[in-house]
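All protein chains but one are shown at their positions in the complex.
As written, the chains take the letters A, B, C and D, and residue 1 is the first residue of each chain.
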Amino acid sequence: MHVIAYRRDDFLERAVTNPEELRGILDDWSVVWVNIDGLGDIGLIQQIGEIFRLHRLALEDVVNQHQRSKMEQYGDQHFIVTHMVEWSDGHLESEQLSMFLGENFVLTFQEREGWDCLEPVRERIRKRVGLLRDSAVDYLMYALLDAVVDHYFPLLERYGERLEELEDKIVQHPDQSLIGEIHDVKRELLNLRRVIWPQREMINSLVRDPIPLITAETRIHLRDCYDHSIRIIDLVETYRELSSDLMDLYLSSLSQRMNEIMKVLAVISTIFMPLTFIAGIYGMNFEYMPEIKWKSGYFASLGVMAVVALALLVFFRRKGWLGGSSAERSSFRSPTPSTEEHRVD
Amino acid sequence: MHVIAYRRDDFLERAVTNPEELRGILDDWSVVWVNIDGLGDIGLIQQIGEIFRLHRLALEDVVNQHQRSKMEQYGDQHFIVTHMVEWSDGHLESEQLSMFLGENFVLTFQEREGWDCLEPVRERIRKRVGLLRDSAVDYLMYALLDAVVDHYFPLLERYGERLEELEDKIVQHPDQSLIGEIHDVKRELLNLRRVIWPQREMINSLVRDPIPLITAETRIHLRDCYDHSIRIIDLVETYRELSSDLMDLYLSSLSQRMNEIMKVLAVISTIFMPLTFIAGIYGMNFEYMPEIKWKSGYFASLGVMAVVALALLVFFRRKGWLGGSSAERSSFRSPTPSTEEHRVD
Amino acid sequence: MHVIAYRRDDFLERAVTNPEELRGILDDWSVVWVNIDGLGDIGLIQQIGEIFRLHRLALEDVVNQHQRSKMEQYGDQHFIVTHMVEWSDGHLESEQLSMFLGENFVLTFQEREGWDCLEPVRERIRKRVGLLRDSAVDYLMYALLDAVVDHYFPLLERYGERLEELEDKIVQHPDQSLIGEIHDVKRELLNLRRVIWPQREMINSLVRDPIPLITAETRIHLRDCYDHSIRIIDLVETYRELSSDLMDLYLSSLSQRMNEIMKVLAVISTIFMPLTFIAGIYGMNFEYMPEIKWKSGYFASLGVMAVVALALLVFFRRKGWLGGSSAERSSFRSPTPSTEEHRVD
Amino acid sequence: MHVIAYRRDDFLERAVTNPEELRGILDDWSVVWVNIDGLGDIGLIQQIGEIFRLHRLALEDVVNQHQRSKMEQYGDQHFIVTHMVEWSDGHLESEQLSMFLGENFVLTFQEREGWDCLEPVRERIRKRVGLLRDSAVDYLMYALLDAVVDHYFPLLERYGERLEELEDKIVQHPDQSLIGEIHDVKRELLNLRRVIWPQREMINSLVRDPIPLITAETRIHLRDCYDHSIRIIDLVETYRELSSDLMDLYLSSLSQRMNEIMKVLAVISTIFMPLTFIAGIYGMNFEYMPEIKWKSGYFASLGVMAVVALALLVFFRRKGWLGGSSAERSSFRSPTPSTEEHRVD
Partner (left out) sequence: MHVIAYRRDDFLERAVTNPEELRGILDDWSVVWVNIDGLGDIGLIQQIGEIFRLHRLALEDVVNQHQRSKMEQYGDQHFIVTHMVEWSDGHLESEQLSMFLGENFVLTFQEREGWDCLEPVRERIRKRVGLLRDSAVDYLMYALLDAVVDHYFPLLERYGERLEELEDKIVQHPDQSLIGEIHDVKRELLNLRRVIWPQREMINSLVRDPIPLITAETRIHLRDCYDHSIRIIDLVETYRELSSDLMDLYLSSLSQRMNEIMKVLAVISTIFMPLTFIAGIYGMNFEYMPEIKWKSGYFASLGVMAVVALALLVFFRRKGWLGGSSAERSSFRSPTPSTEEHRVD
């Protein structure tokens, strides 16, 4: 349990183990942010629930991860569920961040410790950067949401890179493992999509609903955060369409390869079958075969074979079945949407 | 016919065969829950309909299973149709649960007996766990709906497992029976979808519509239940998309196998056709064939054949047509959405 | 022209040829239902139009079949277009039923005579079954609509059976005629869909719009009818998705068969090409070929061939290219949505 | 420039070259319809714009063809853009019809002259058929729109016929040119769709928006016209789905043909490869080959070959690889939606 409390001219940061200590801090400071890492200790969570008078159903949602993002009002408190994402072991993982917004406190619950996308907010409180120290508890909530949302962009960018890599590989060596990777990317984007659509709705209801705790100025900032959440959705949908297109690209590559294999087979068969047939004719044991006696019969037959082979080669070249596999497609790169974000603070 | 009646400090549970007994119980207790198993006896159902003054159309919907989930108001009573699911014989079966909500009673009708997803509610009434015994009839209705809805999660999880199994099989041995299984999963999910979309609407109308019987506190709980029904829809839609992707995966596996078969065929033909042709040449019976007389002619011809075969093998290796089928795709697992649900009661 | 007129305690049924007779009947009875079969005689229809003061545009819609289902208000009359379906010659045909609802009359126009889905309504009037004889003209309109809508269910069930049959056939013998049948089913469902979506809207507007002629009780019944129309849409959409899936199933069956054909070809070629090559070697006519002189040369060469053939067979068995076509897929049946409807009258 | 002016008991029709003449006509007649063919003379159009006080932006839209259908209000005038279609050179062409509705005039602008779908309206004015001569300017506008909209039906019917023809051809001879034709139909329907969706919206806004110029009676007629525009959309969407299905049908036909080609190849190879191999064995030159000396060796070997060939033929017949291509699909016709329109005037 990690507590940060501040007012315009002072701030306090410390770890707390006994929830009862929080009561004192709540009375003394104008803005208190309590962050709880790890949801294993249900007794502790219930104790906190009593101190802050949290609703039982909201606490259930805190403990049961895998909620959809949402904003719910319980009396004069607001309960917000959102999802942080982090890249881990080659794929994107999401984790639920549960937030309670009270008159002078924000409570955040998260499962794992190492996720640091909220660290920049702490830093800004400590160093008095931006408006955080001068604002009320609603701006803190905005800052946390904004940190969560903006953290999606660099991670999404990796999908862009991954899709480009996949495209290169498909063009060069379409093999079965690629289809598995495309399938994985599609599944991850599908899961991501399930996470971000409700997030957008949640932020939208923060912007539009008449919530007394949220000031007009914070609302403008939330509108900005809402814009970002729409851009995330745009990106994910774009990537989803691109990965579907990659599937088509893969299948057409397979068909193309198949065509080339069949061409080789057809060319070889078509050339050697007539030749072998000619050889077969002169391998027959008939007693009376005039050509057999000719002195130049052997060379004449070889000559006929050569002519047949050449004629067929010319025919295939005309048909375009010989020659390069035309798969050189030098460079087909186009810029995928960039996602960097600069800050004018 | 099974009756549970309770008030804060007492409760009654017994089986009833004569509907007329219900009149007395209705007068004596503040909350009465009558559960009727089996819909075969239409006379009985009409008798119950008269005792509780149920509308004829609603009774028709009780008897005609396969209604969509819905909430309808008949005078001061509310008629609710929902669907319970149960895993049976390797696939999911749904059953209609019809519910009447009156001033102090809940009436539930179901077809089959063995379906026990309502048993936990009975247990909580008996043992006085949670708020049930302290609340009015609307909370009982919520508790029943919640039990029905939460029962979907563990069953849906099985689809997740089944899809993962199918994926593994497709990657390893794509055969025709798998397409049948995917088709089955898609059909079951399609049916499931028909069931759950109206369920969501029904719960939503319970949350939003101004129904005097439902208190504000129960409404908050119903909102939670509504969240769960949306998550069920999310899951089913996700599984549907995954099963469509599996179809693509299957087809691409087939194409890939075809490519490999064709490669084998092309390699074999391309190697043996020229060799057989060479052998055919020296099988010709021309009288004047100089090589025939050479002492080393036989071995020279074998040498030429070996050189041709080797050259072709090198060519195919360069083209990448020889070598492993590259289907090893070591491990491509990614976590499907989990659906466990913990309770903080 | 067939007229049924009734009040609570009496009823009249007869065929009328001269429209002028209708004026008298209209004045005498509280509910009059005039049914006109066949739309060929435009003069007659205009005459009826004058007697009942029908709007010219509505009459045009009566004569021009292929209208969308709709409900339109002309003064104090209501004009309703709906569609009856009937199975004929192996496919579903729809026919427009135009209905006028006036203060004490219902006028129905239909093209063909033999369509009897309204017959049960007549029977109920004659035998005084249900509420018909005790109700006003709005209930008659409901009863007619309900008869039309409920008639869809048994017919739709046939599509379910047809799709199951097609599935069985595809799995067993995928041939070109099946694709034609799937295509037919899809086209018929597509046409059906065009018919039923507006029907739902029409019934909905009957339920919701403030129409003085329709009593609250009838509205409850219409709501039931609306539910049925939604279930019809659900069924049709489900069948449409199933038939699309059948297309995929068919294509994958084709690919699977192709794979099997190719396997046979590849196995045969791979086994006999080396053997023929070996035979070709010893068919060469070189003067000096040591093996030729060996006494056991012939049998040794046969032995080598047998070894090569066996080795290749083992190789193919390992690769899984030999053996059953694995198409036995014992039984993959799952229950399609049933559509029976019982009545608690 | 062609002018028709009328009142109940009189009418005037003549060609006008000097726009100034229009001022007089406008003052004298209760309804004036000016039709301008050809948009090349911008000076003339500006002159007309001044006489009728048309807005500059509306005039721009007149000159720039390819506007979407729309209805816009400029002061007390209404500017309507719609699209006429005509079959030309084997495909459907659309042309913009711009219409201004003023207090007592309708102005129509069209590019090409020969398009006669408005001719029936002129005829009805001249011959005093229907309500046109007895109504105000709004009914004229309706009559023009109705003529434009109803002209779509016979043209759309041709697509239905074309799709049926294509289907027949695909089933009989799937070749590459058909895919081009399907592609063309899809493109034309795509373009058509871009034209008709806004048209529907435009007519809907004429029906719903409170426009003083339009009387209640005309509104009823416009509602009818709106119904027709929805039916056009229905038809186009249906045709679009049918043409997508044709694409699937074509691809499956190709696969089917491929399967048949491969079967022929496999059957031939499988039969002749073993036979050739047997012949090859007895073509070997080993000195000690017992069968060679046998008197009946030759005929025995031929017998063995015949037995092998027969056995293989039986095997293939069992497998169903021999026999008709089963493409006879006798007759699979189903009625496409008809689009005739009768008029009860």
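FYI, contacts are C-beta pairs under 8 Å (C-beta built on N, C-alpha and C of every residue); 3 or more make two chains touch, one makes a residue touch a chain.
In this text the structure is predicted, and so the values were computed from the model without any measurement.
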| item | value |
| --- | --- |
| Residue touching the undisplayed chain, where the options are D:H2, D:R158 or D:K186 | D:K186 |
| Contacting the left-out chain in the complete assembly, out of D:Q47, D:Q67 or D:N104 | D:Q67 |
| Identified contact with the non-displayed chain, of A:P19, A:P198, A:G283 or A:G297 | A:G283 |
| Footprint left on chain D by the chain that the document does not show | 42, 45-46, 55-57, 59-61, 63-64, 66-68, 70, 72, 74, 91, 93, 173, 175-177, 179-181, 183-184, 186-188, 190-191, 194, 247, 250-251, 254-255, 257-258, 261-262, 264-265, 268-269, 272-273, 275-276, 279-280, 282-285, 289, 291-298, 301-302 |
| Where the missing chain touches chain A, by residue | 167, 171, 220-221, 223-224, 227, 230-231, 234, 238, 241-242, 245, 248-249, 251-253, 255-256, 258-259, 262-263, 265-266, 269-270, 273-274, 276-277, 280-281, 283-289, 320-321, 325-329, 332, 334, 336-344 |
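FYI, only the chains that are shown with their structure count from here on.
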| item | value |
| --- | --- |
| Chain B against chain A, contact positions shared by both copies (same if over half, else different) | different |
| Inter-chain centre distance, chain B versus chain D - centres from mean C-alpha coordinates, in Å | 41 |
| Residues of chain C touching at least two other chains | 251, 255, 258, 262, 265, 269, 273, 276, 280, 283-285, 289 |
| Touch relationships between chains, expressed as pairs | A-B, B-C, C-D |
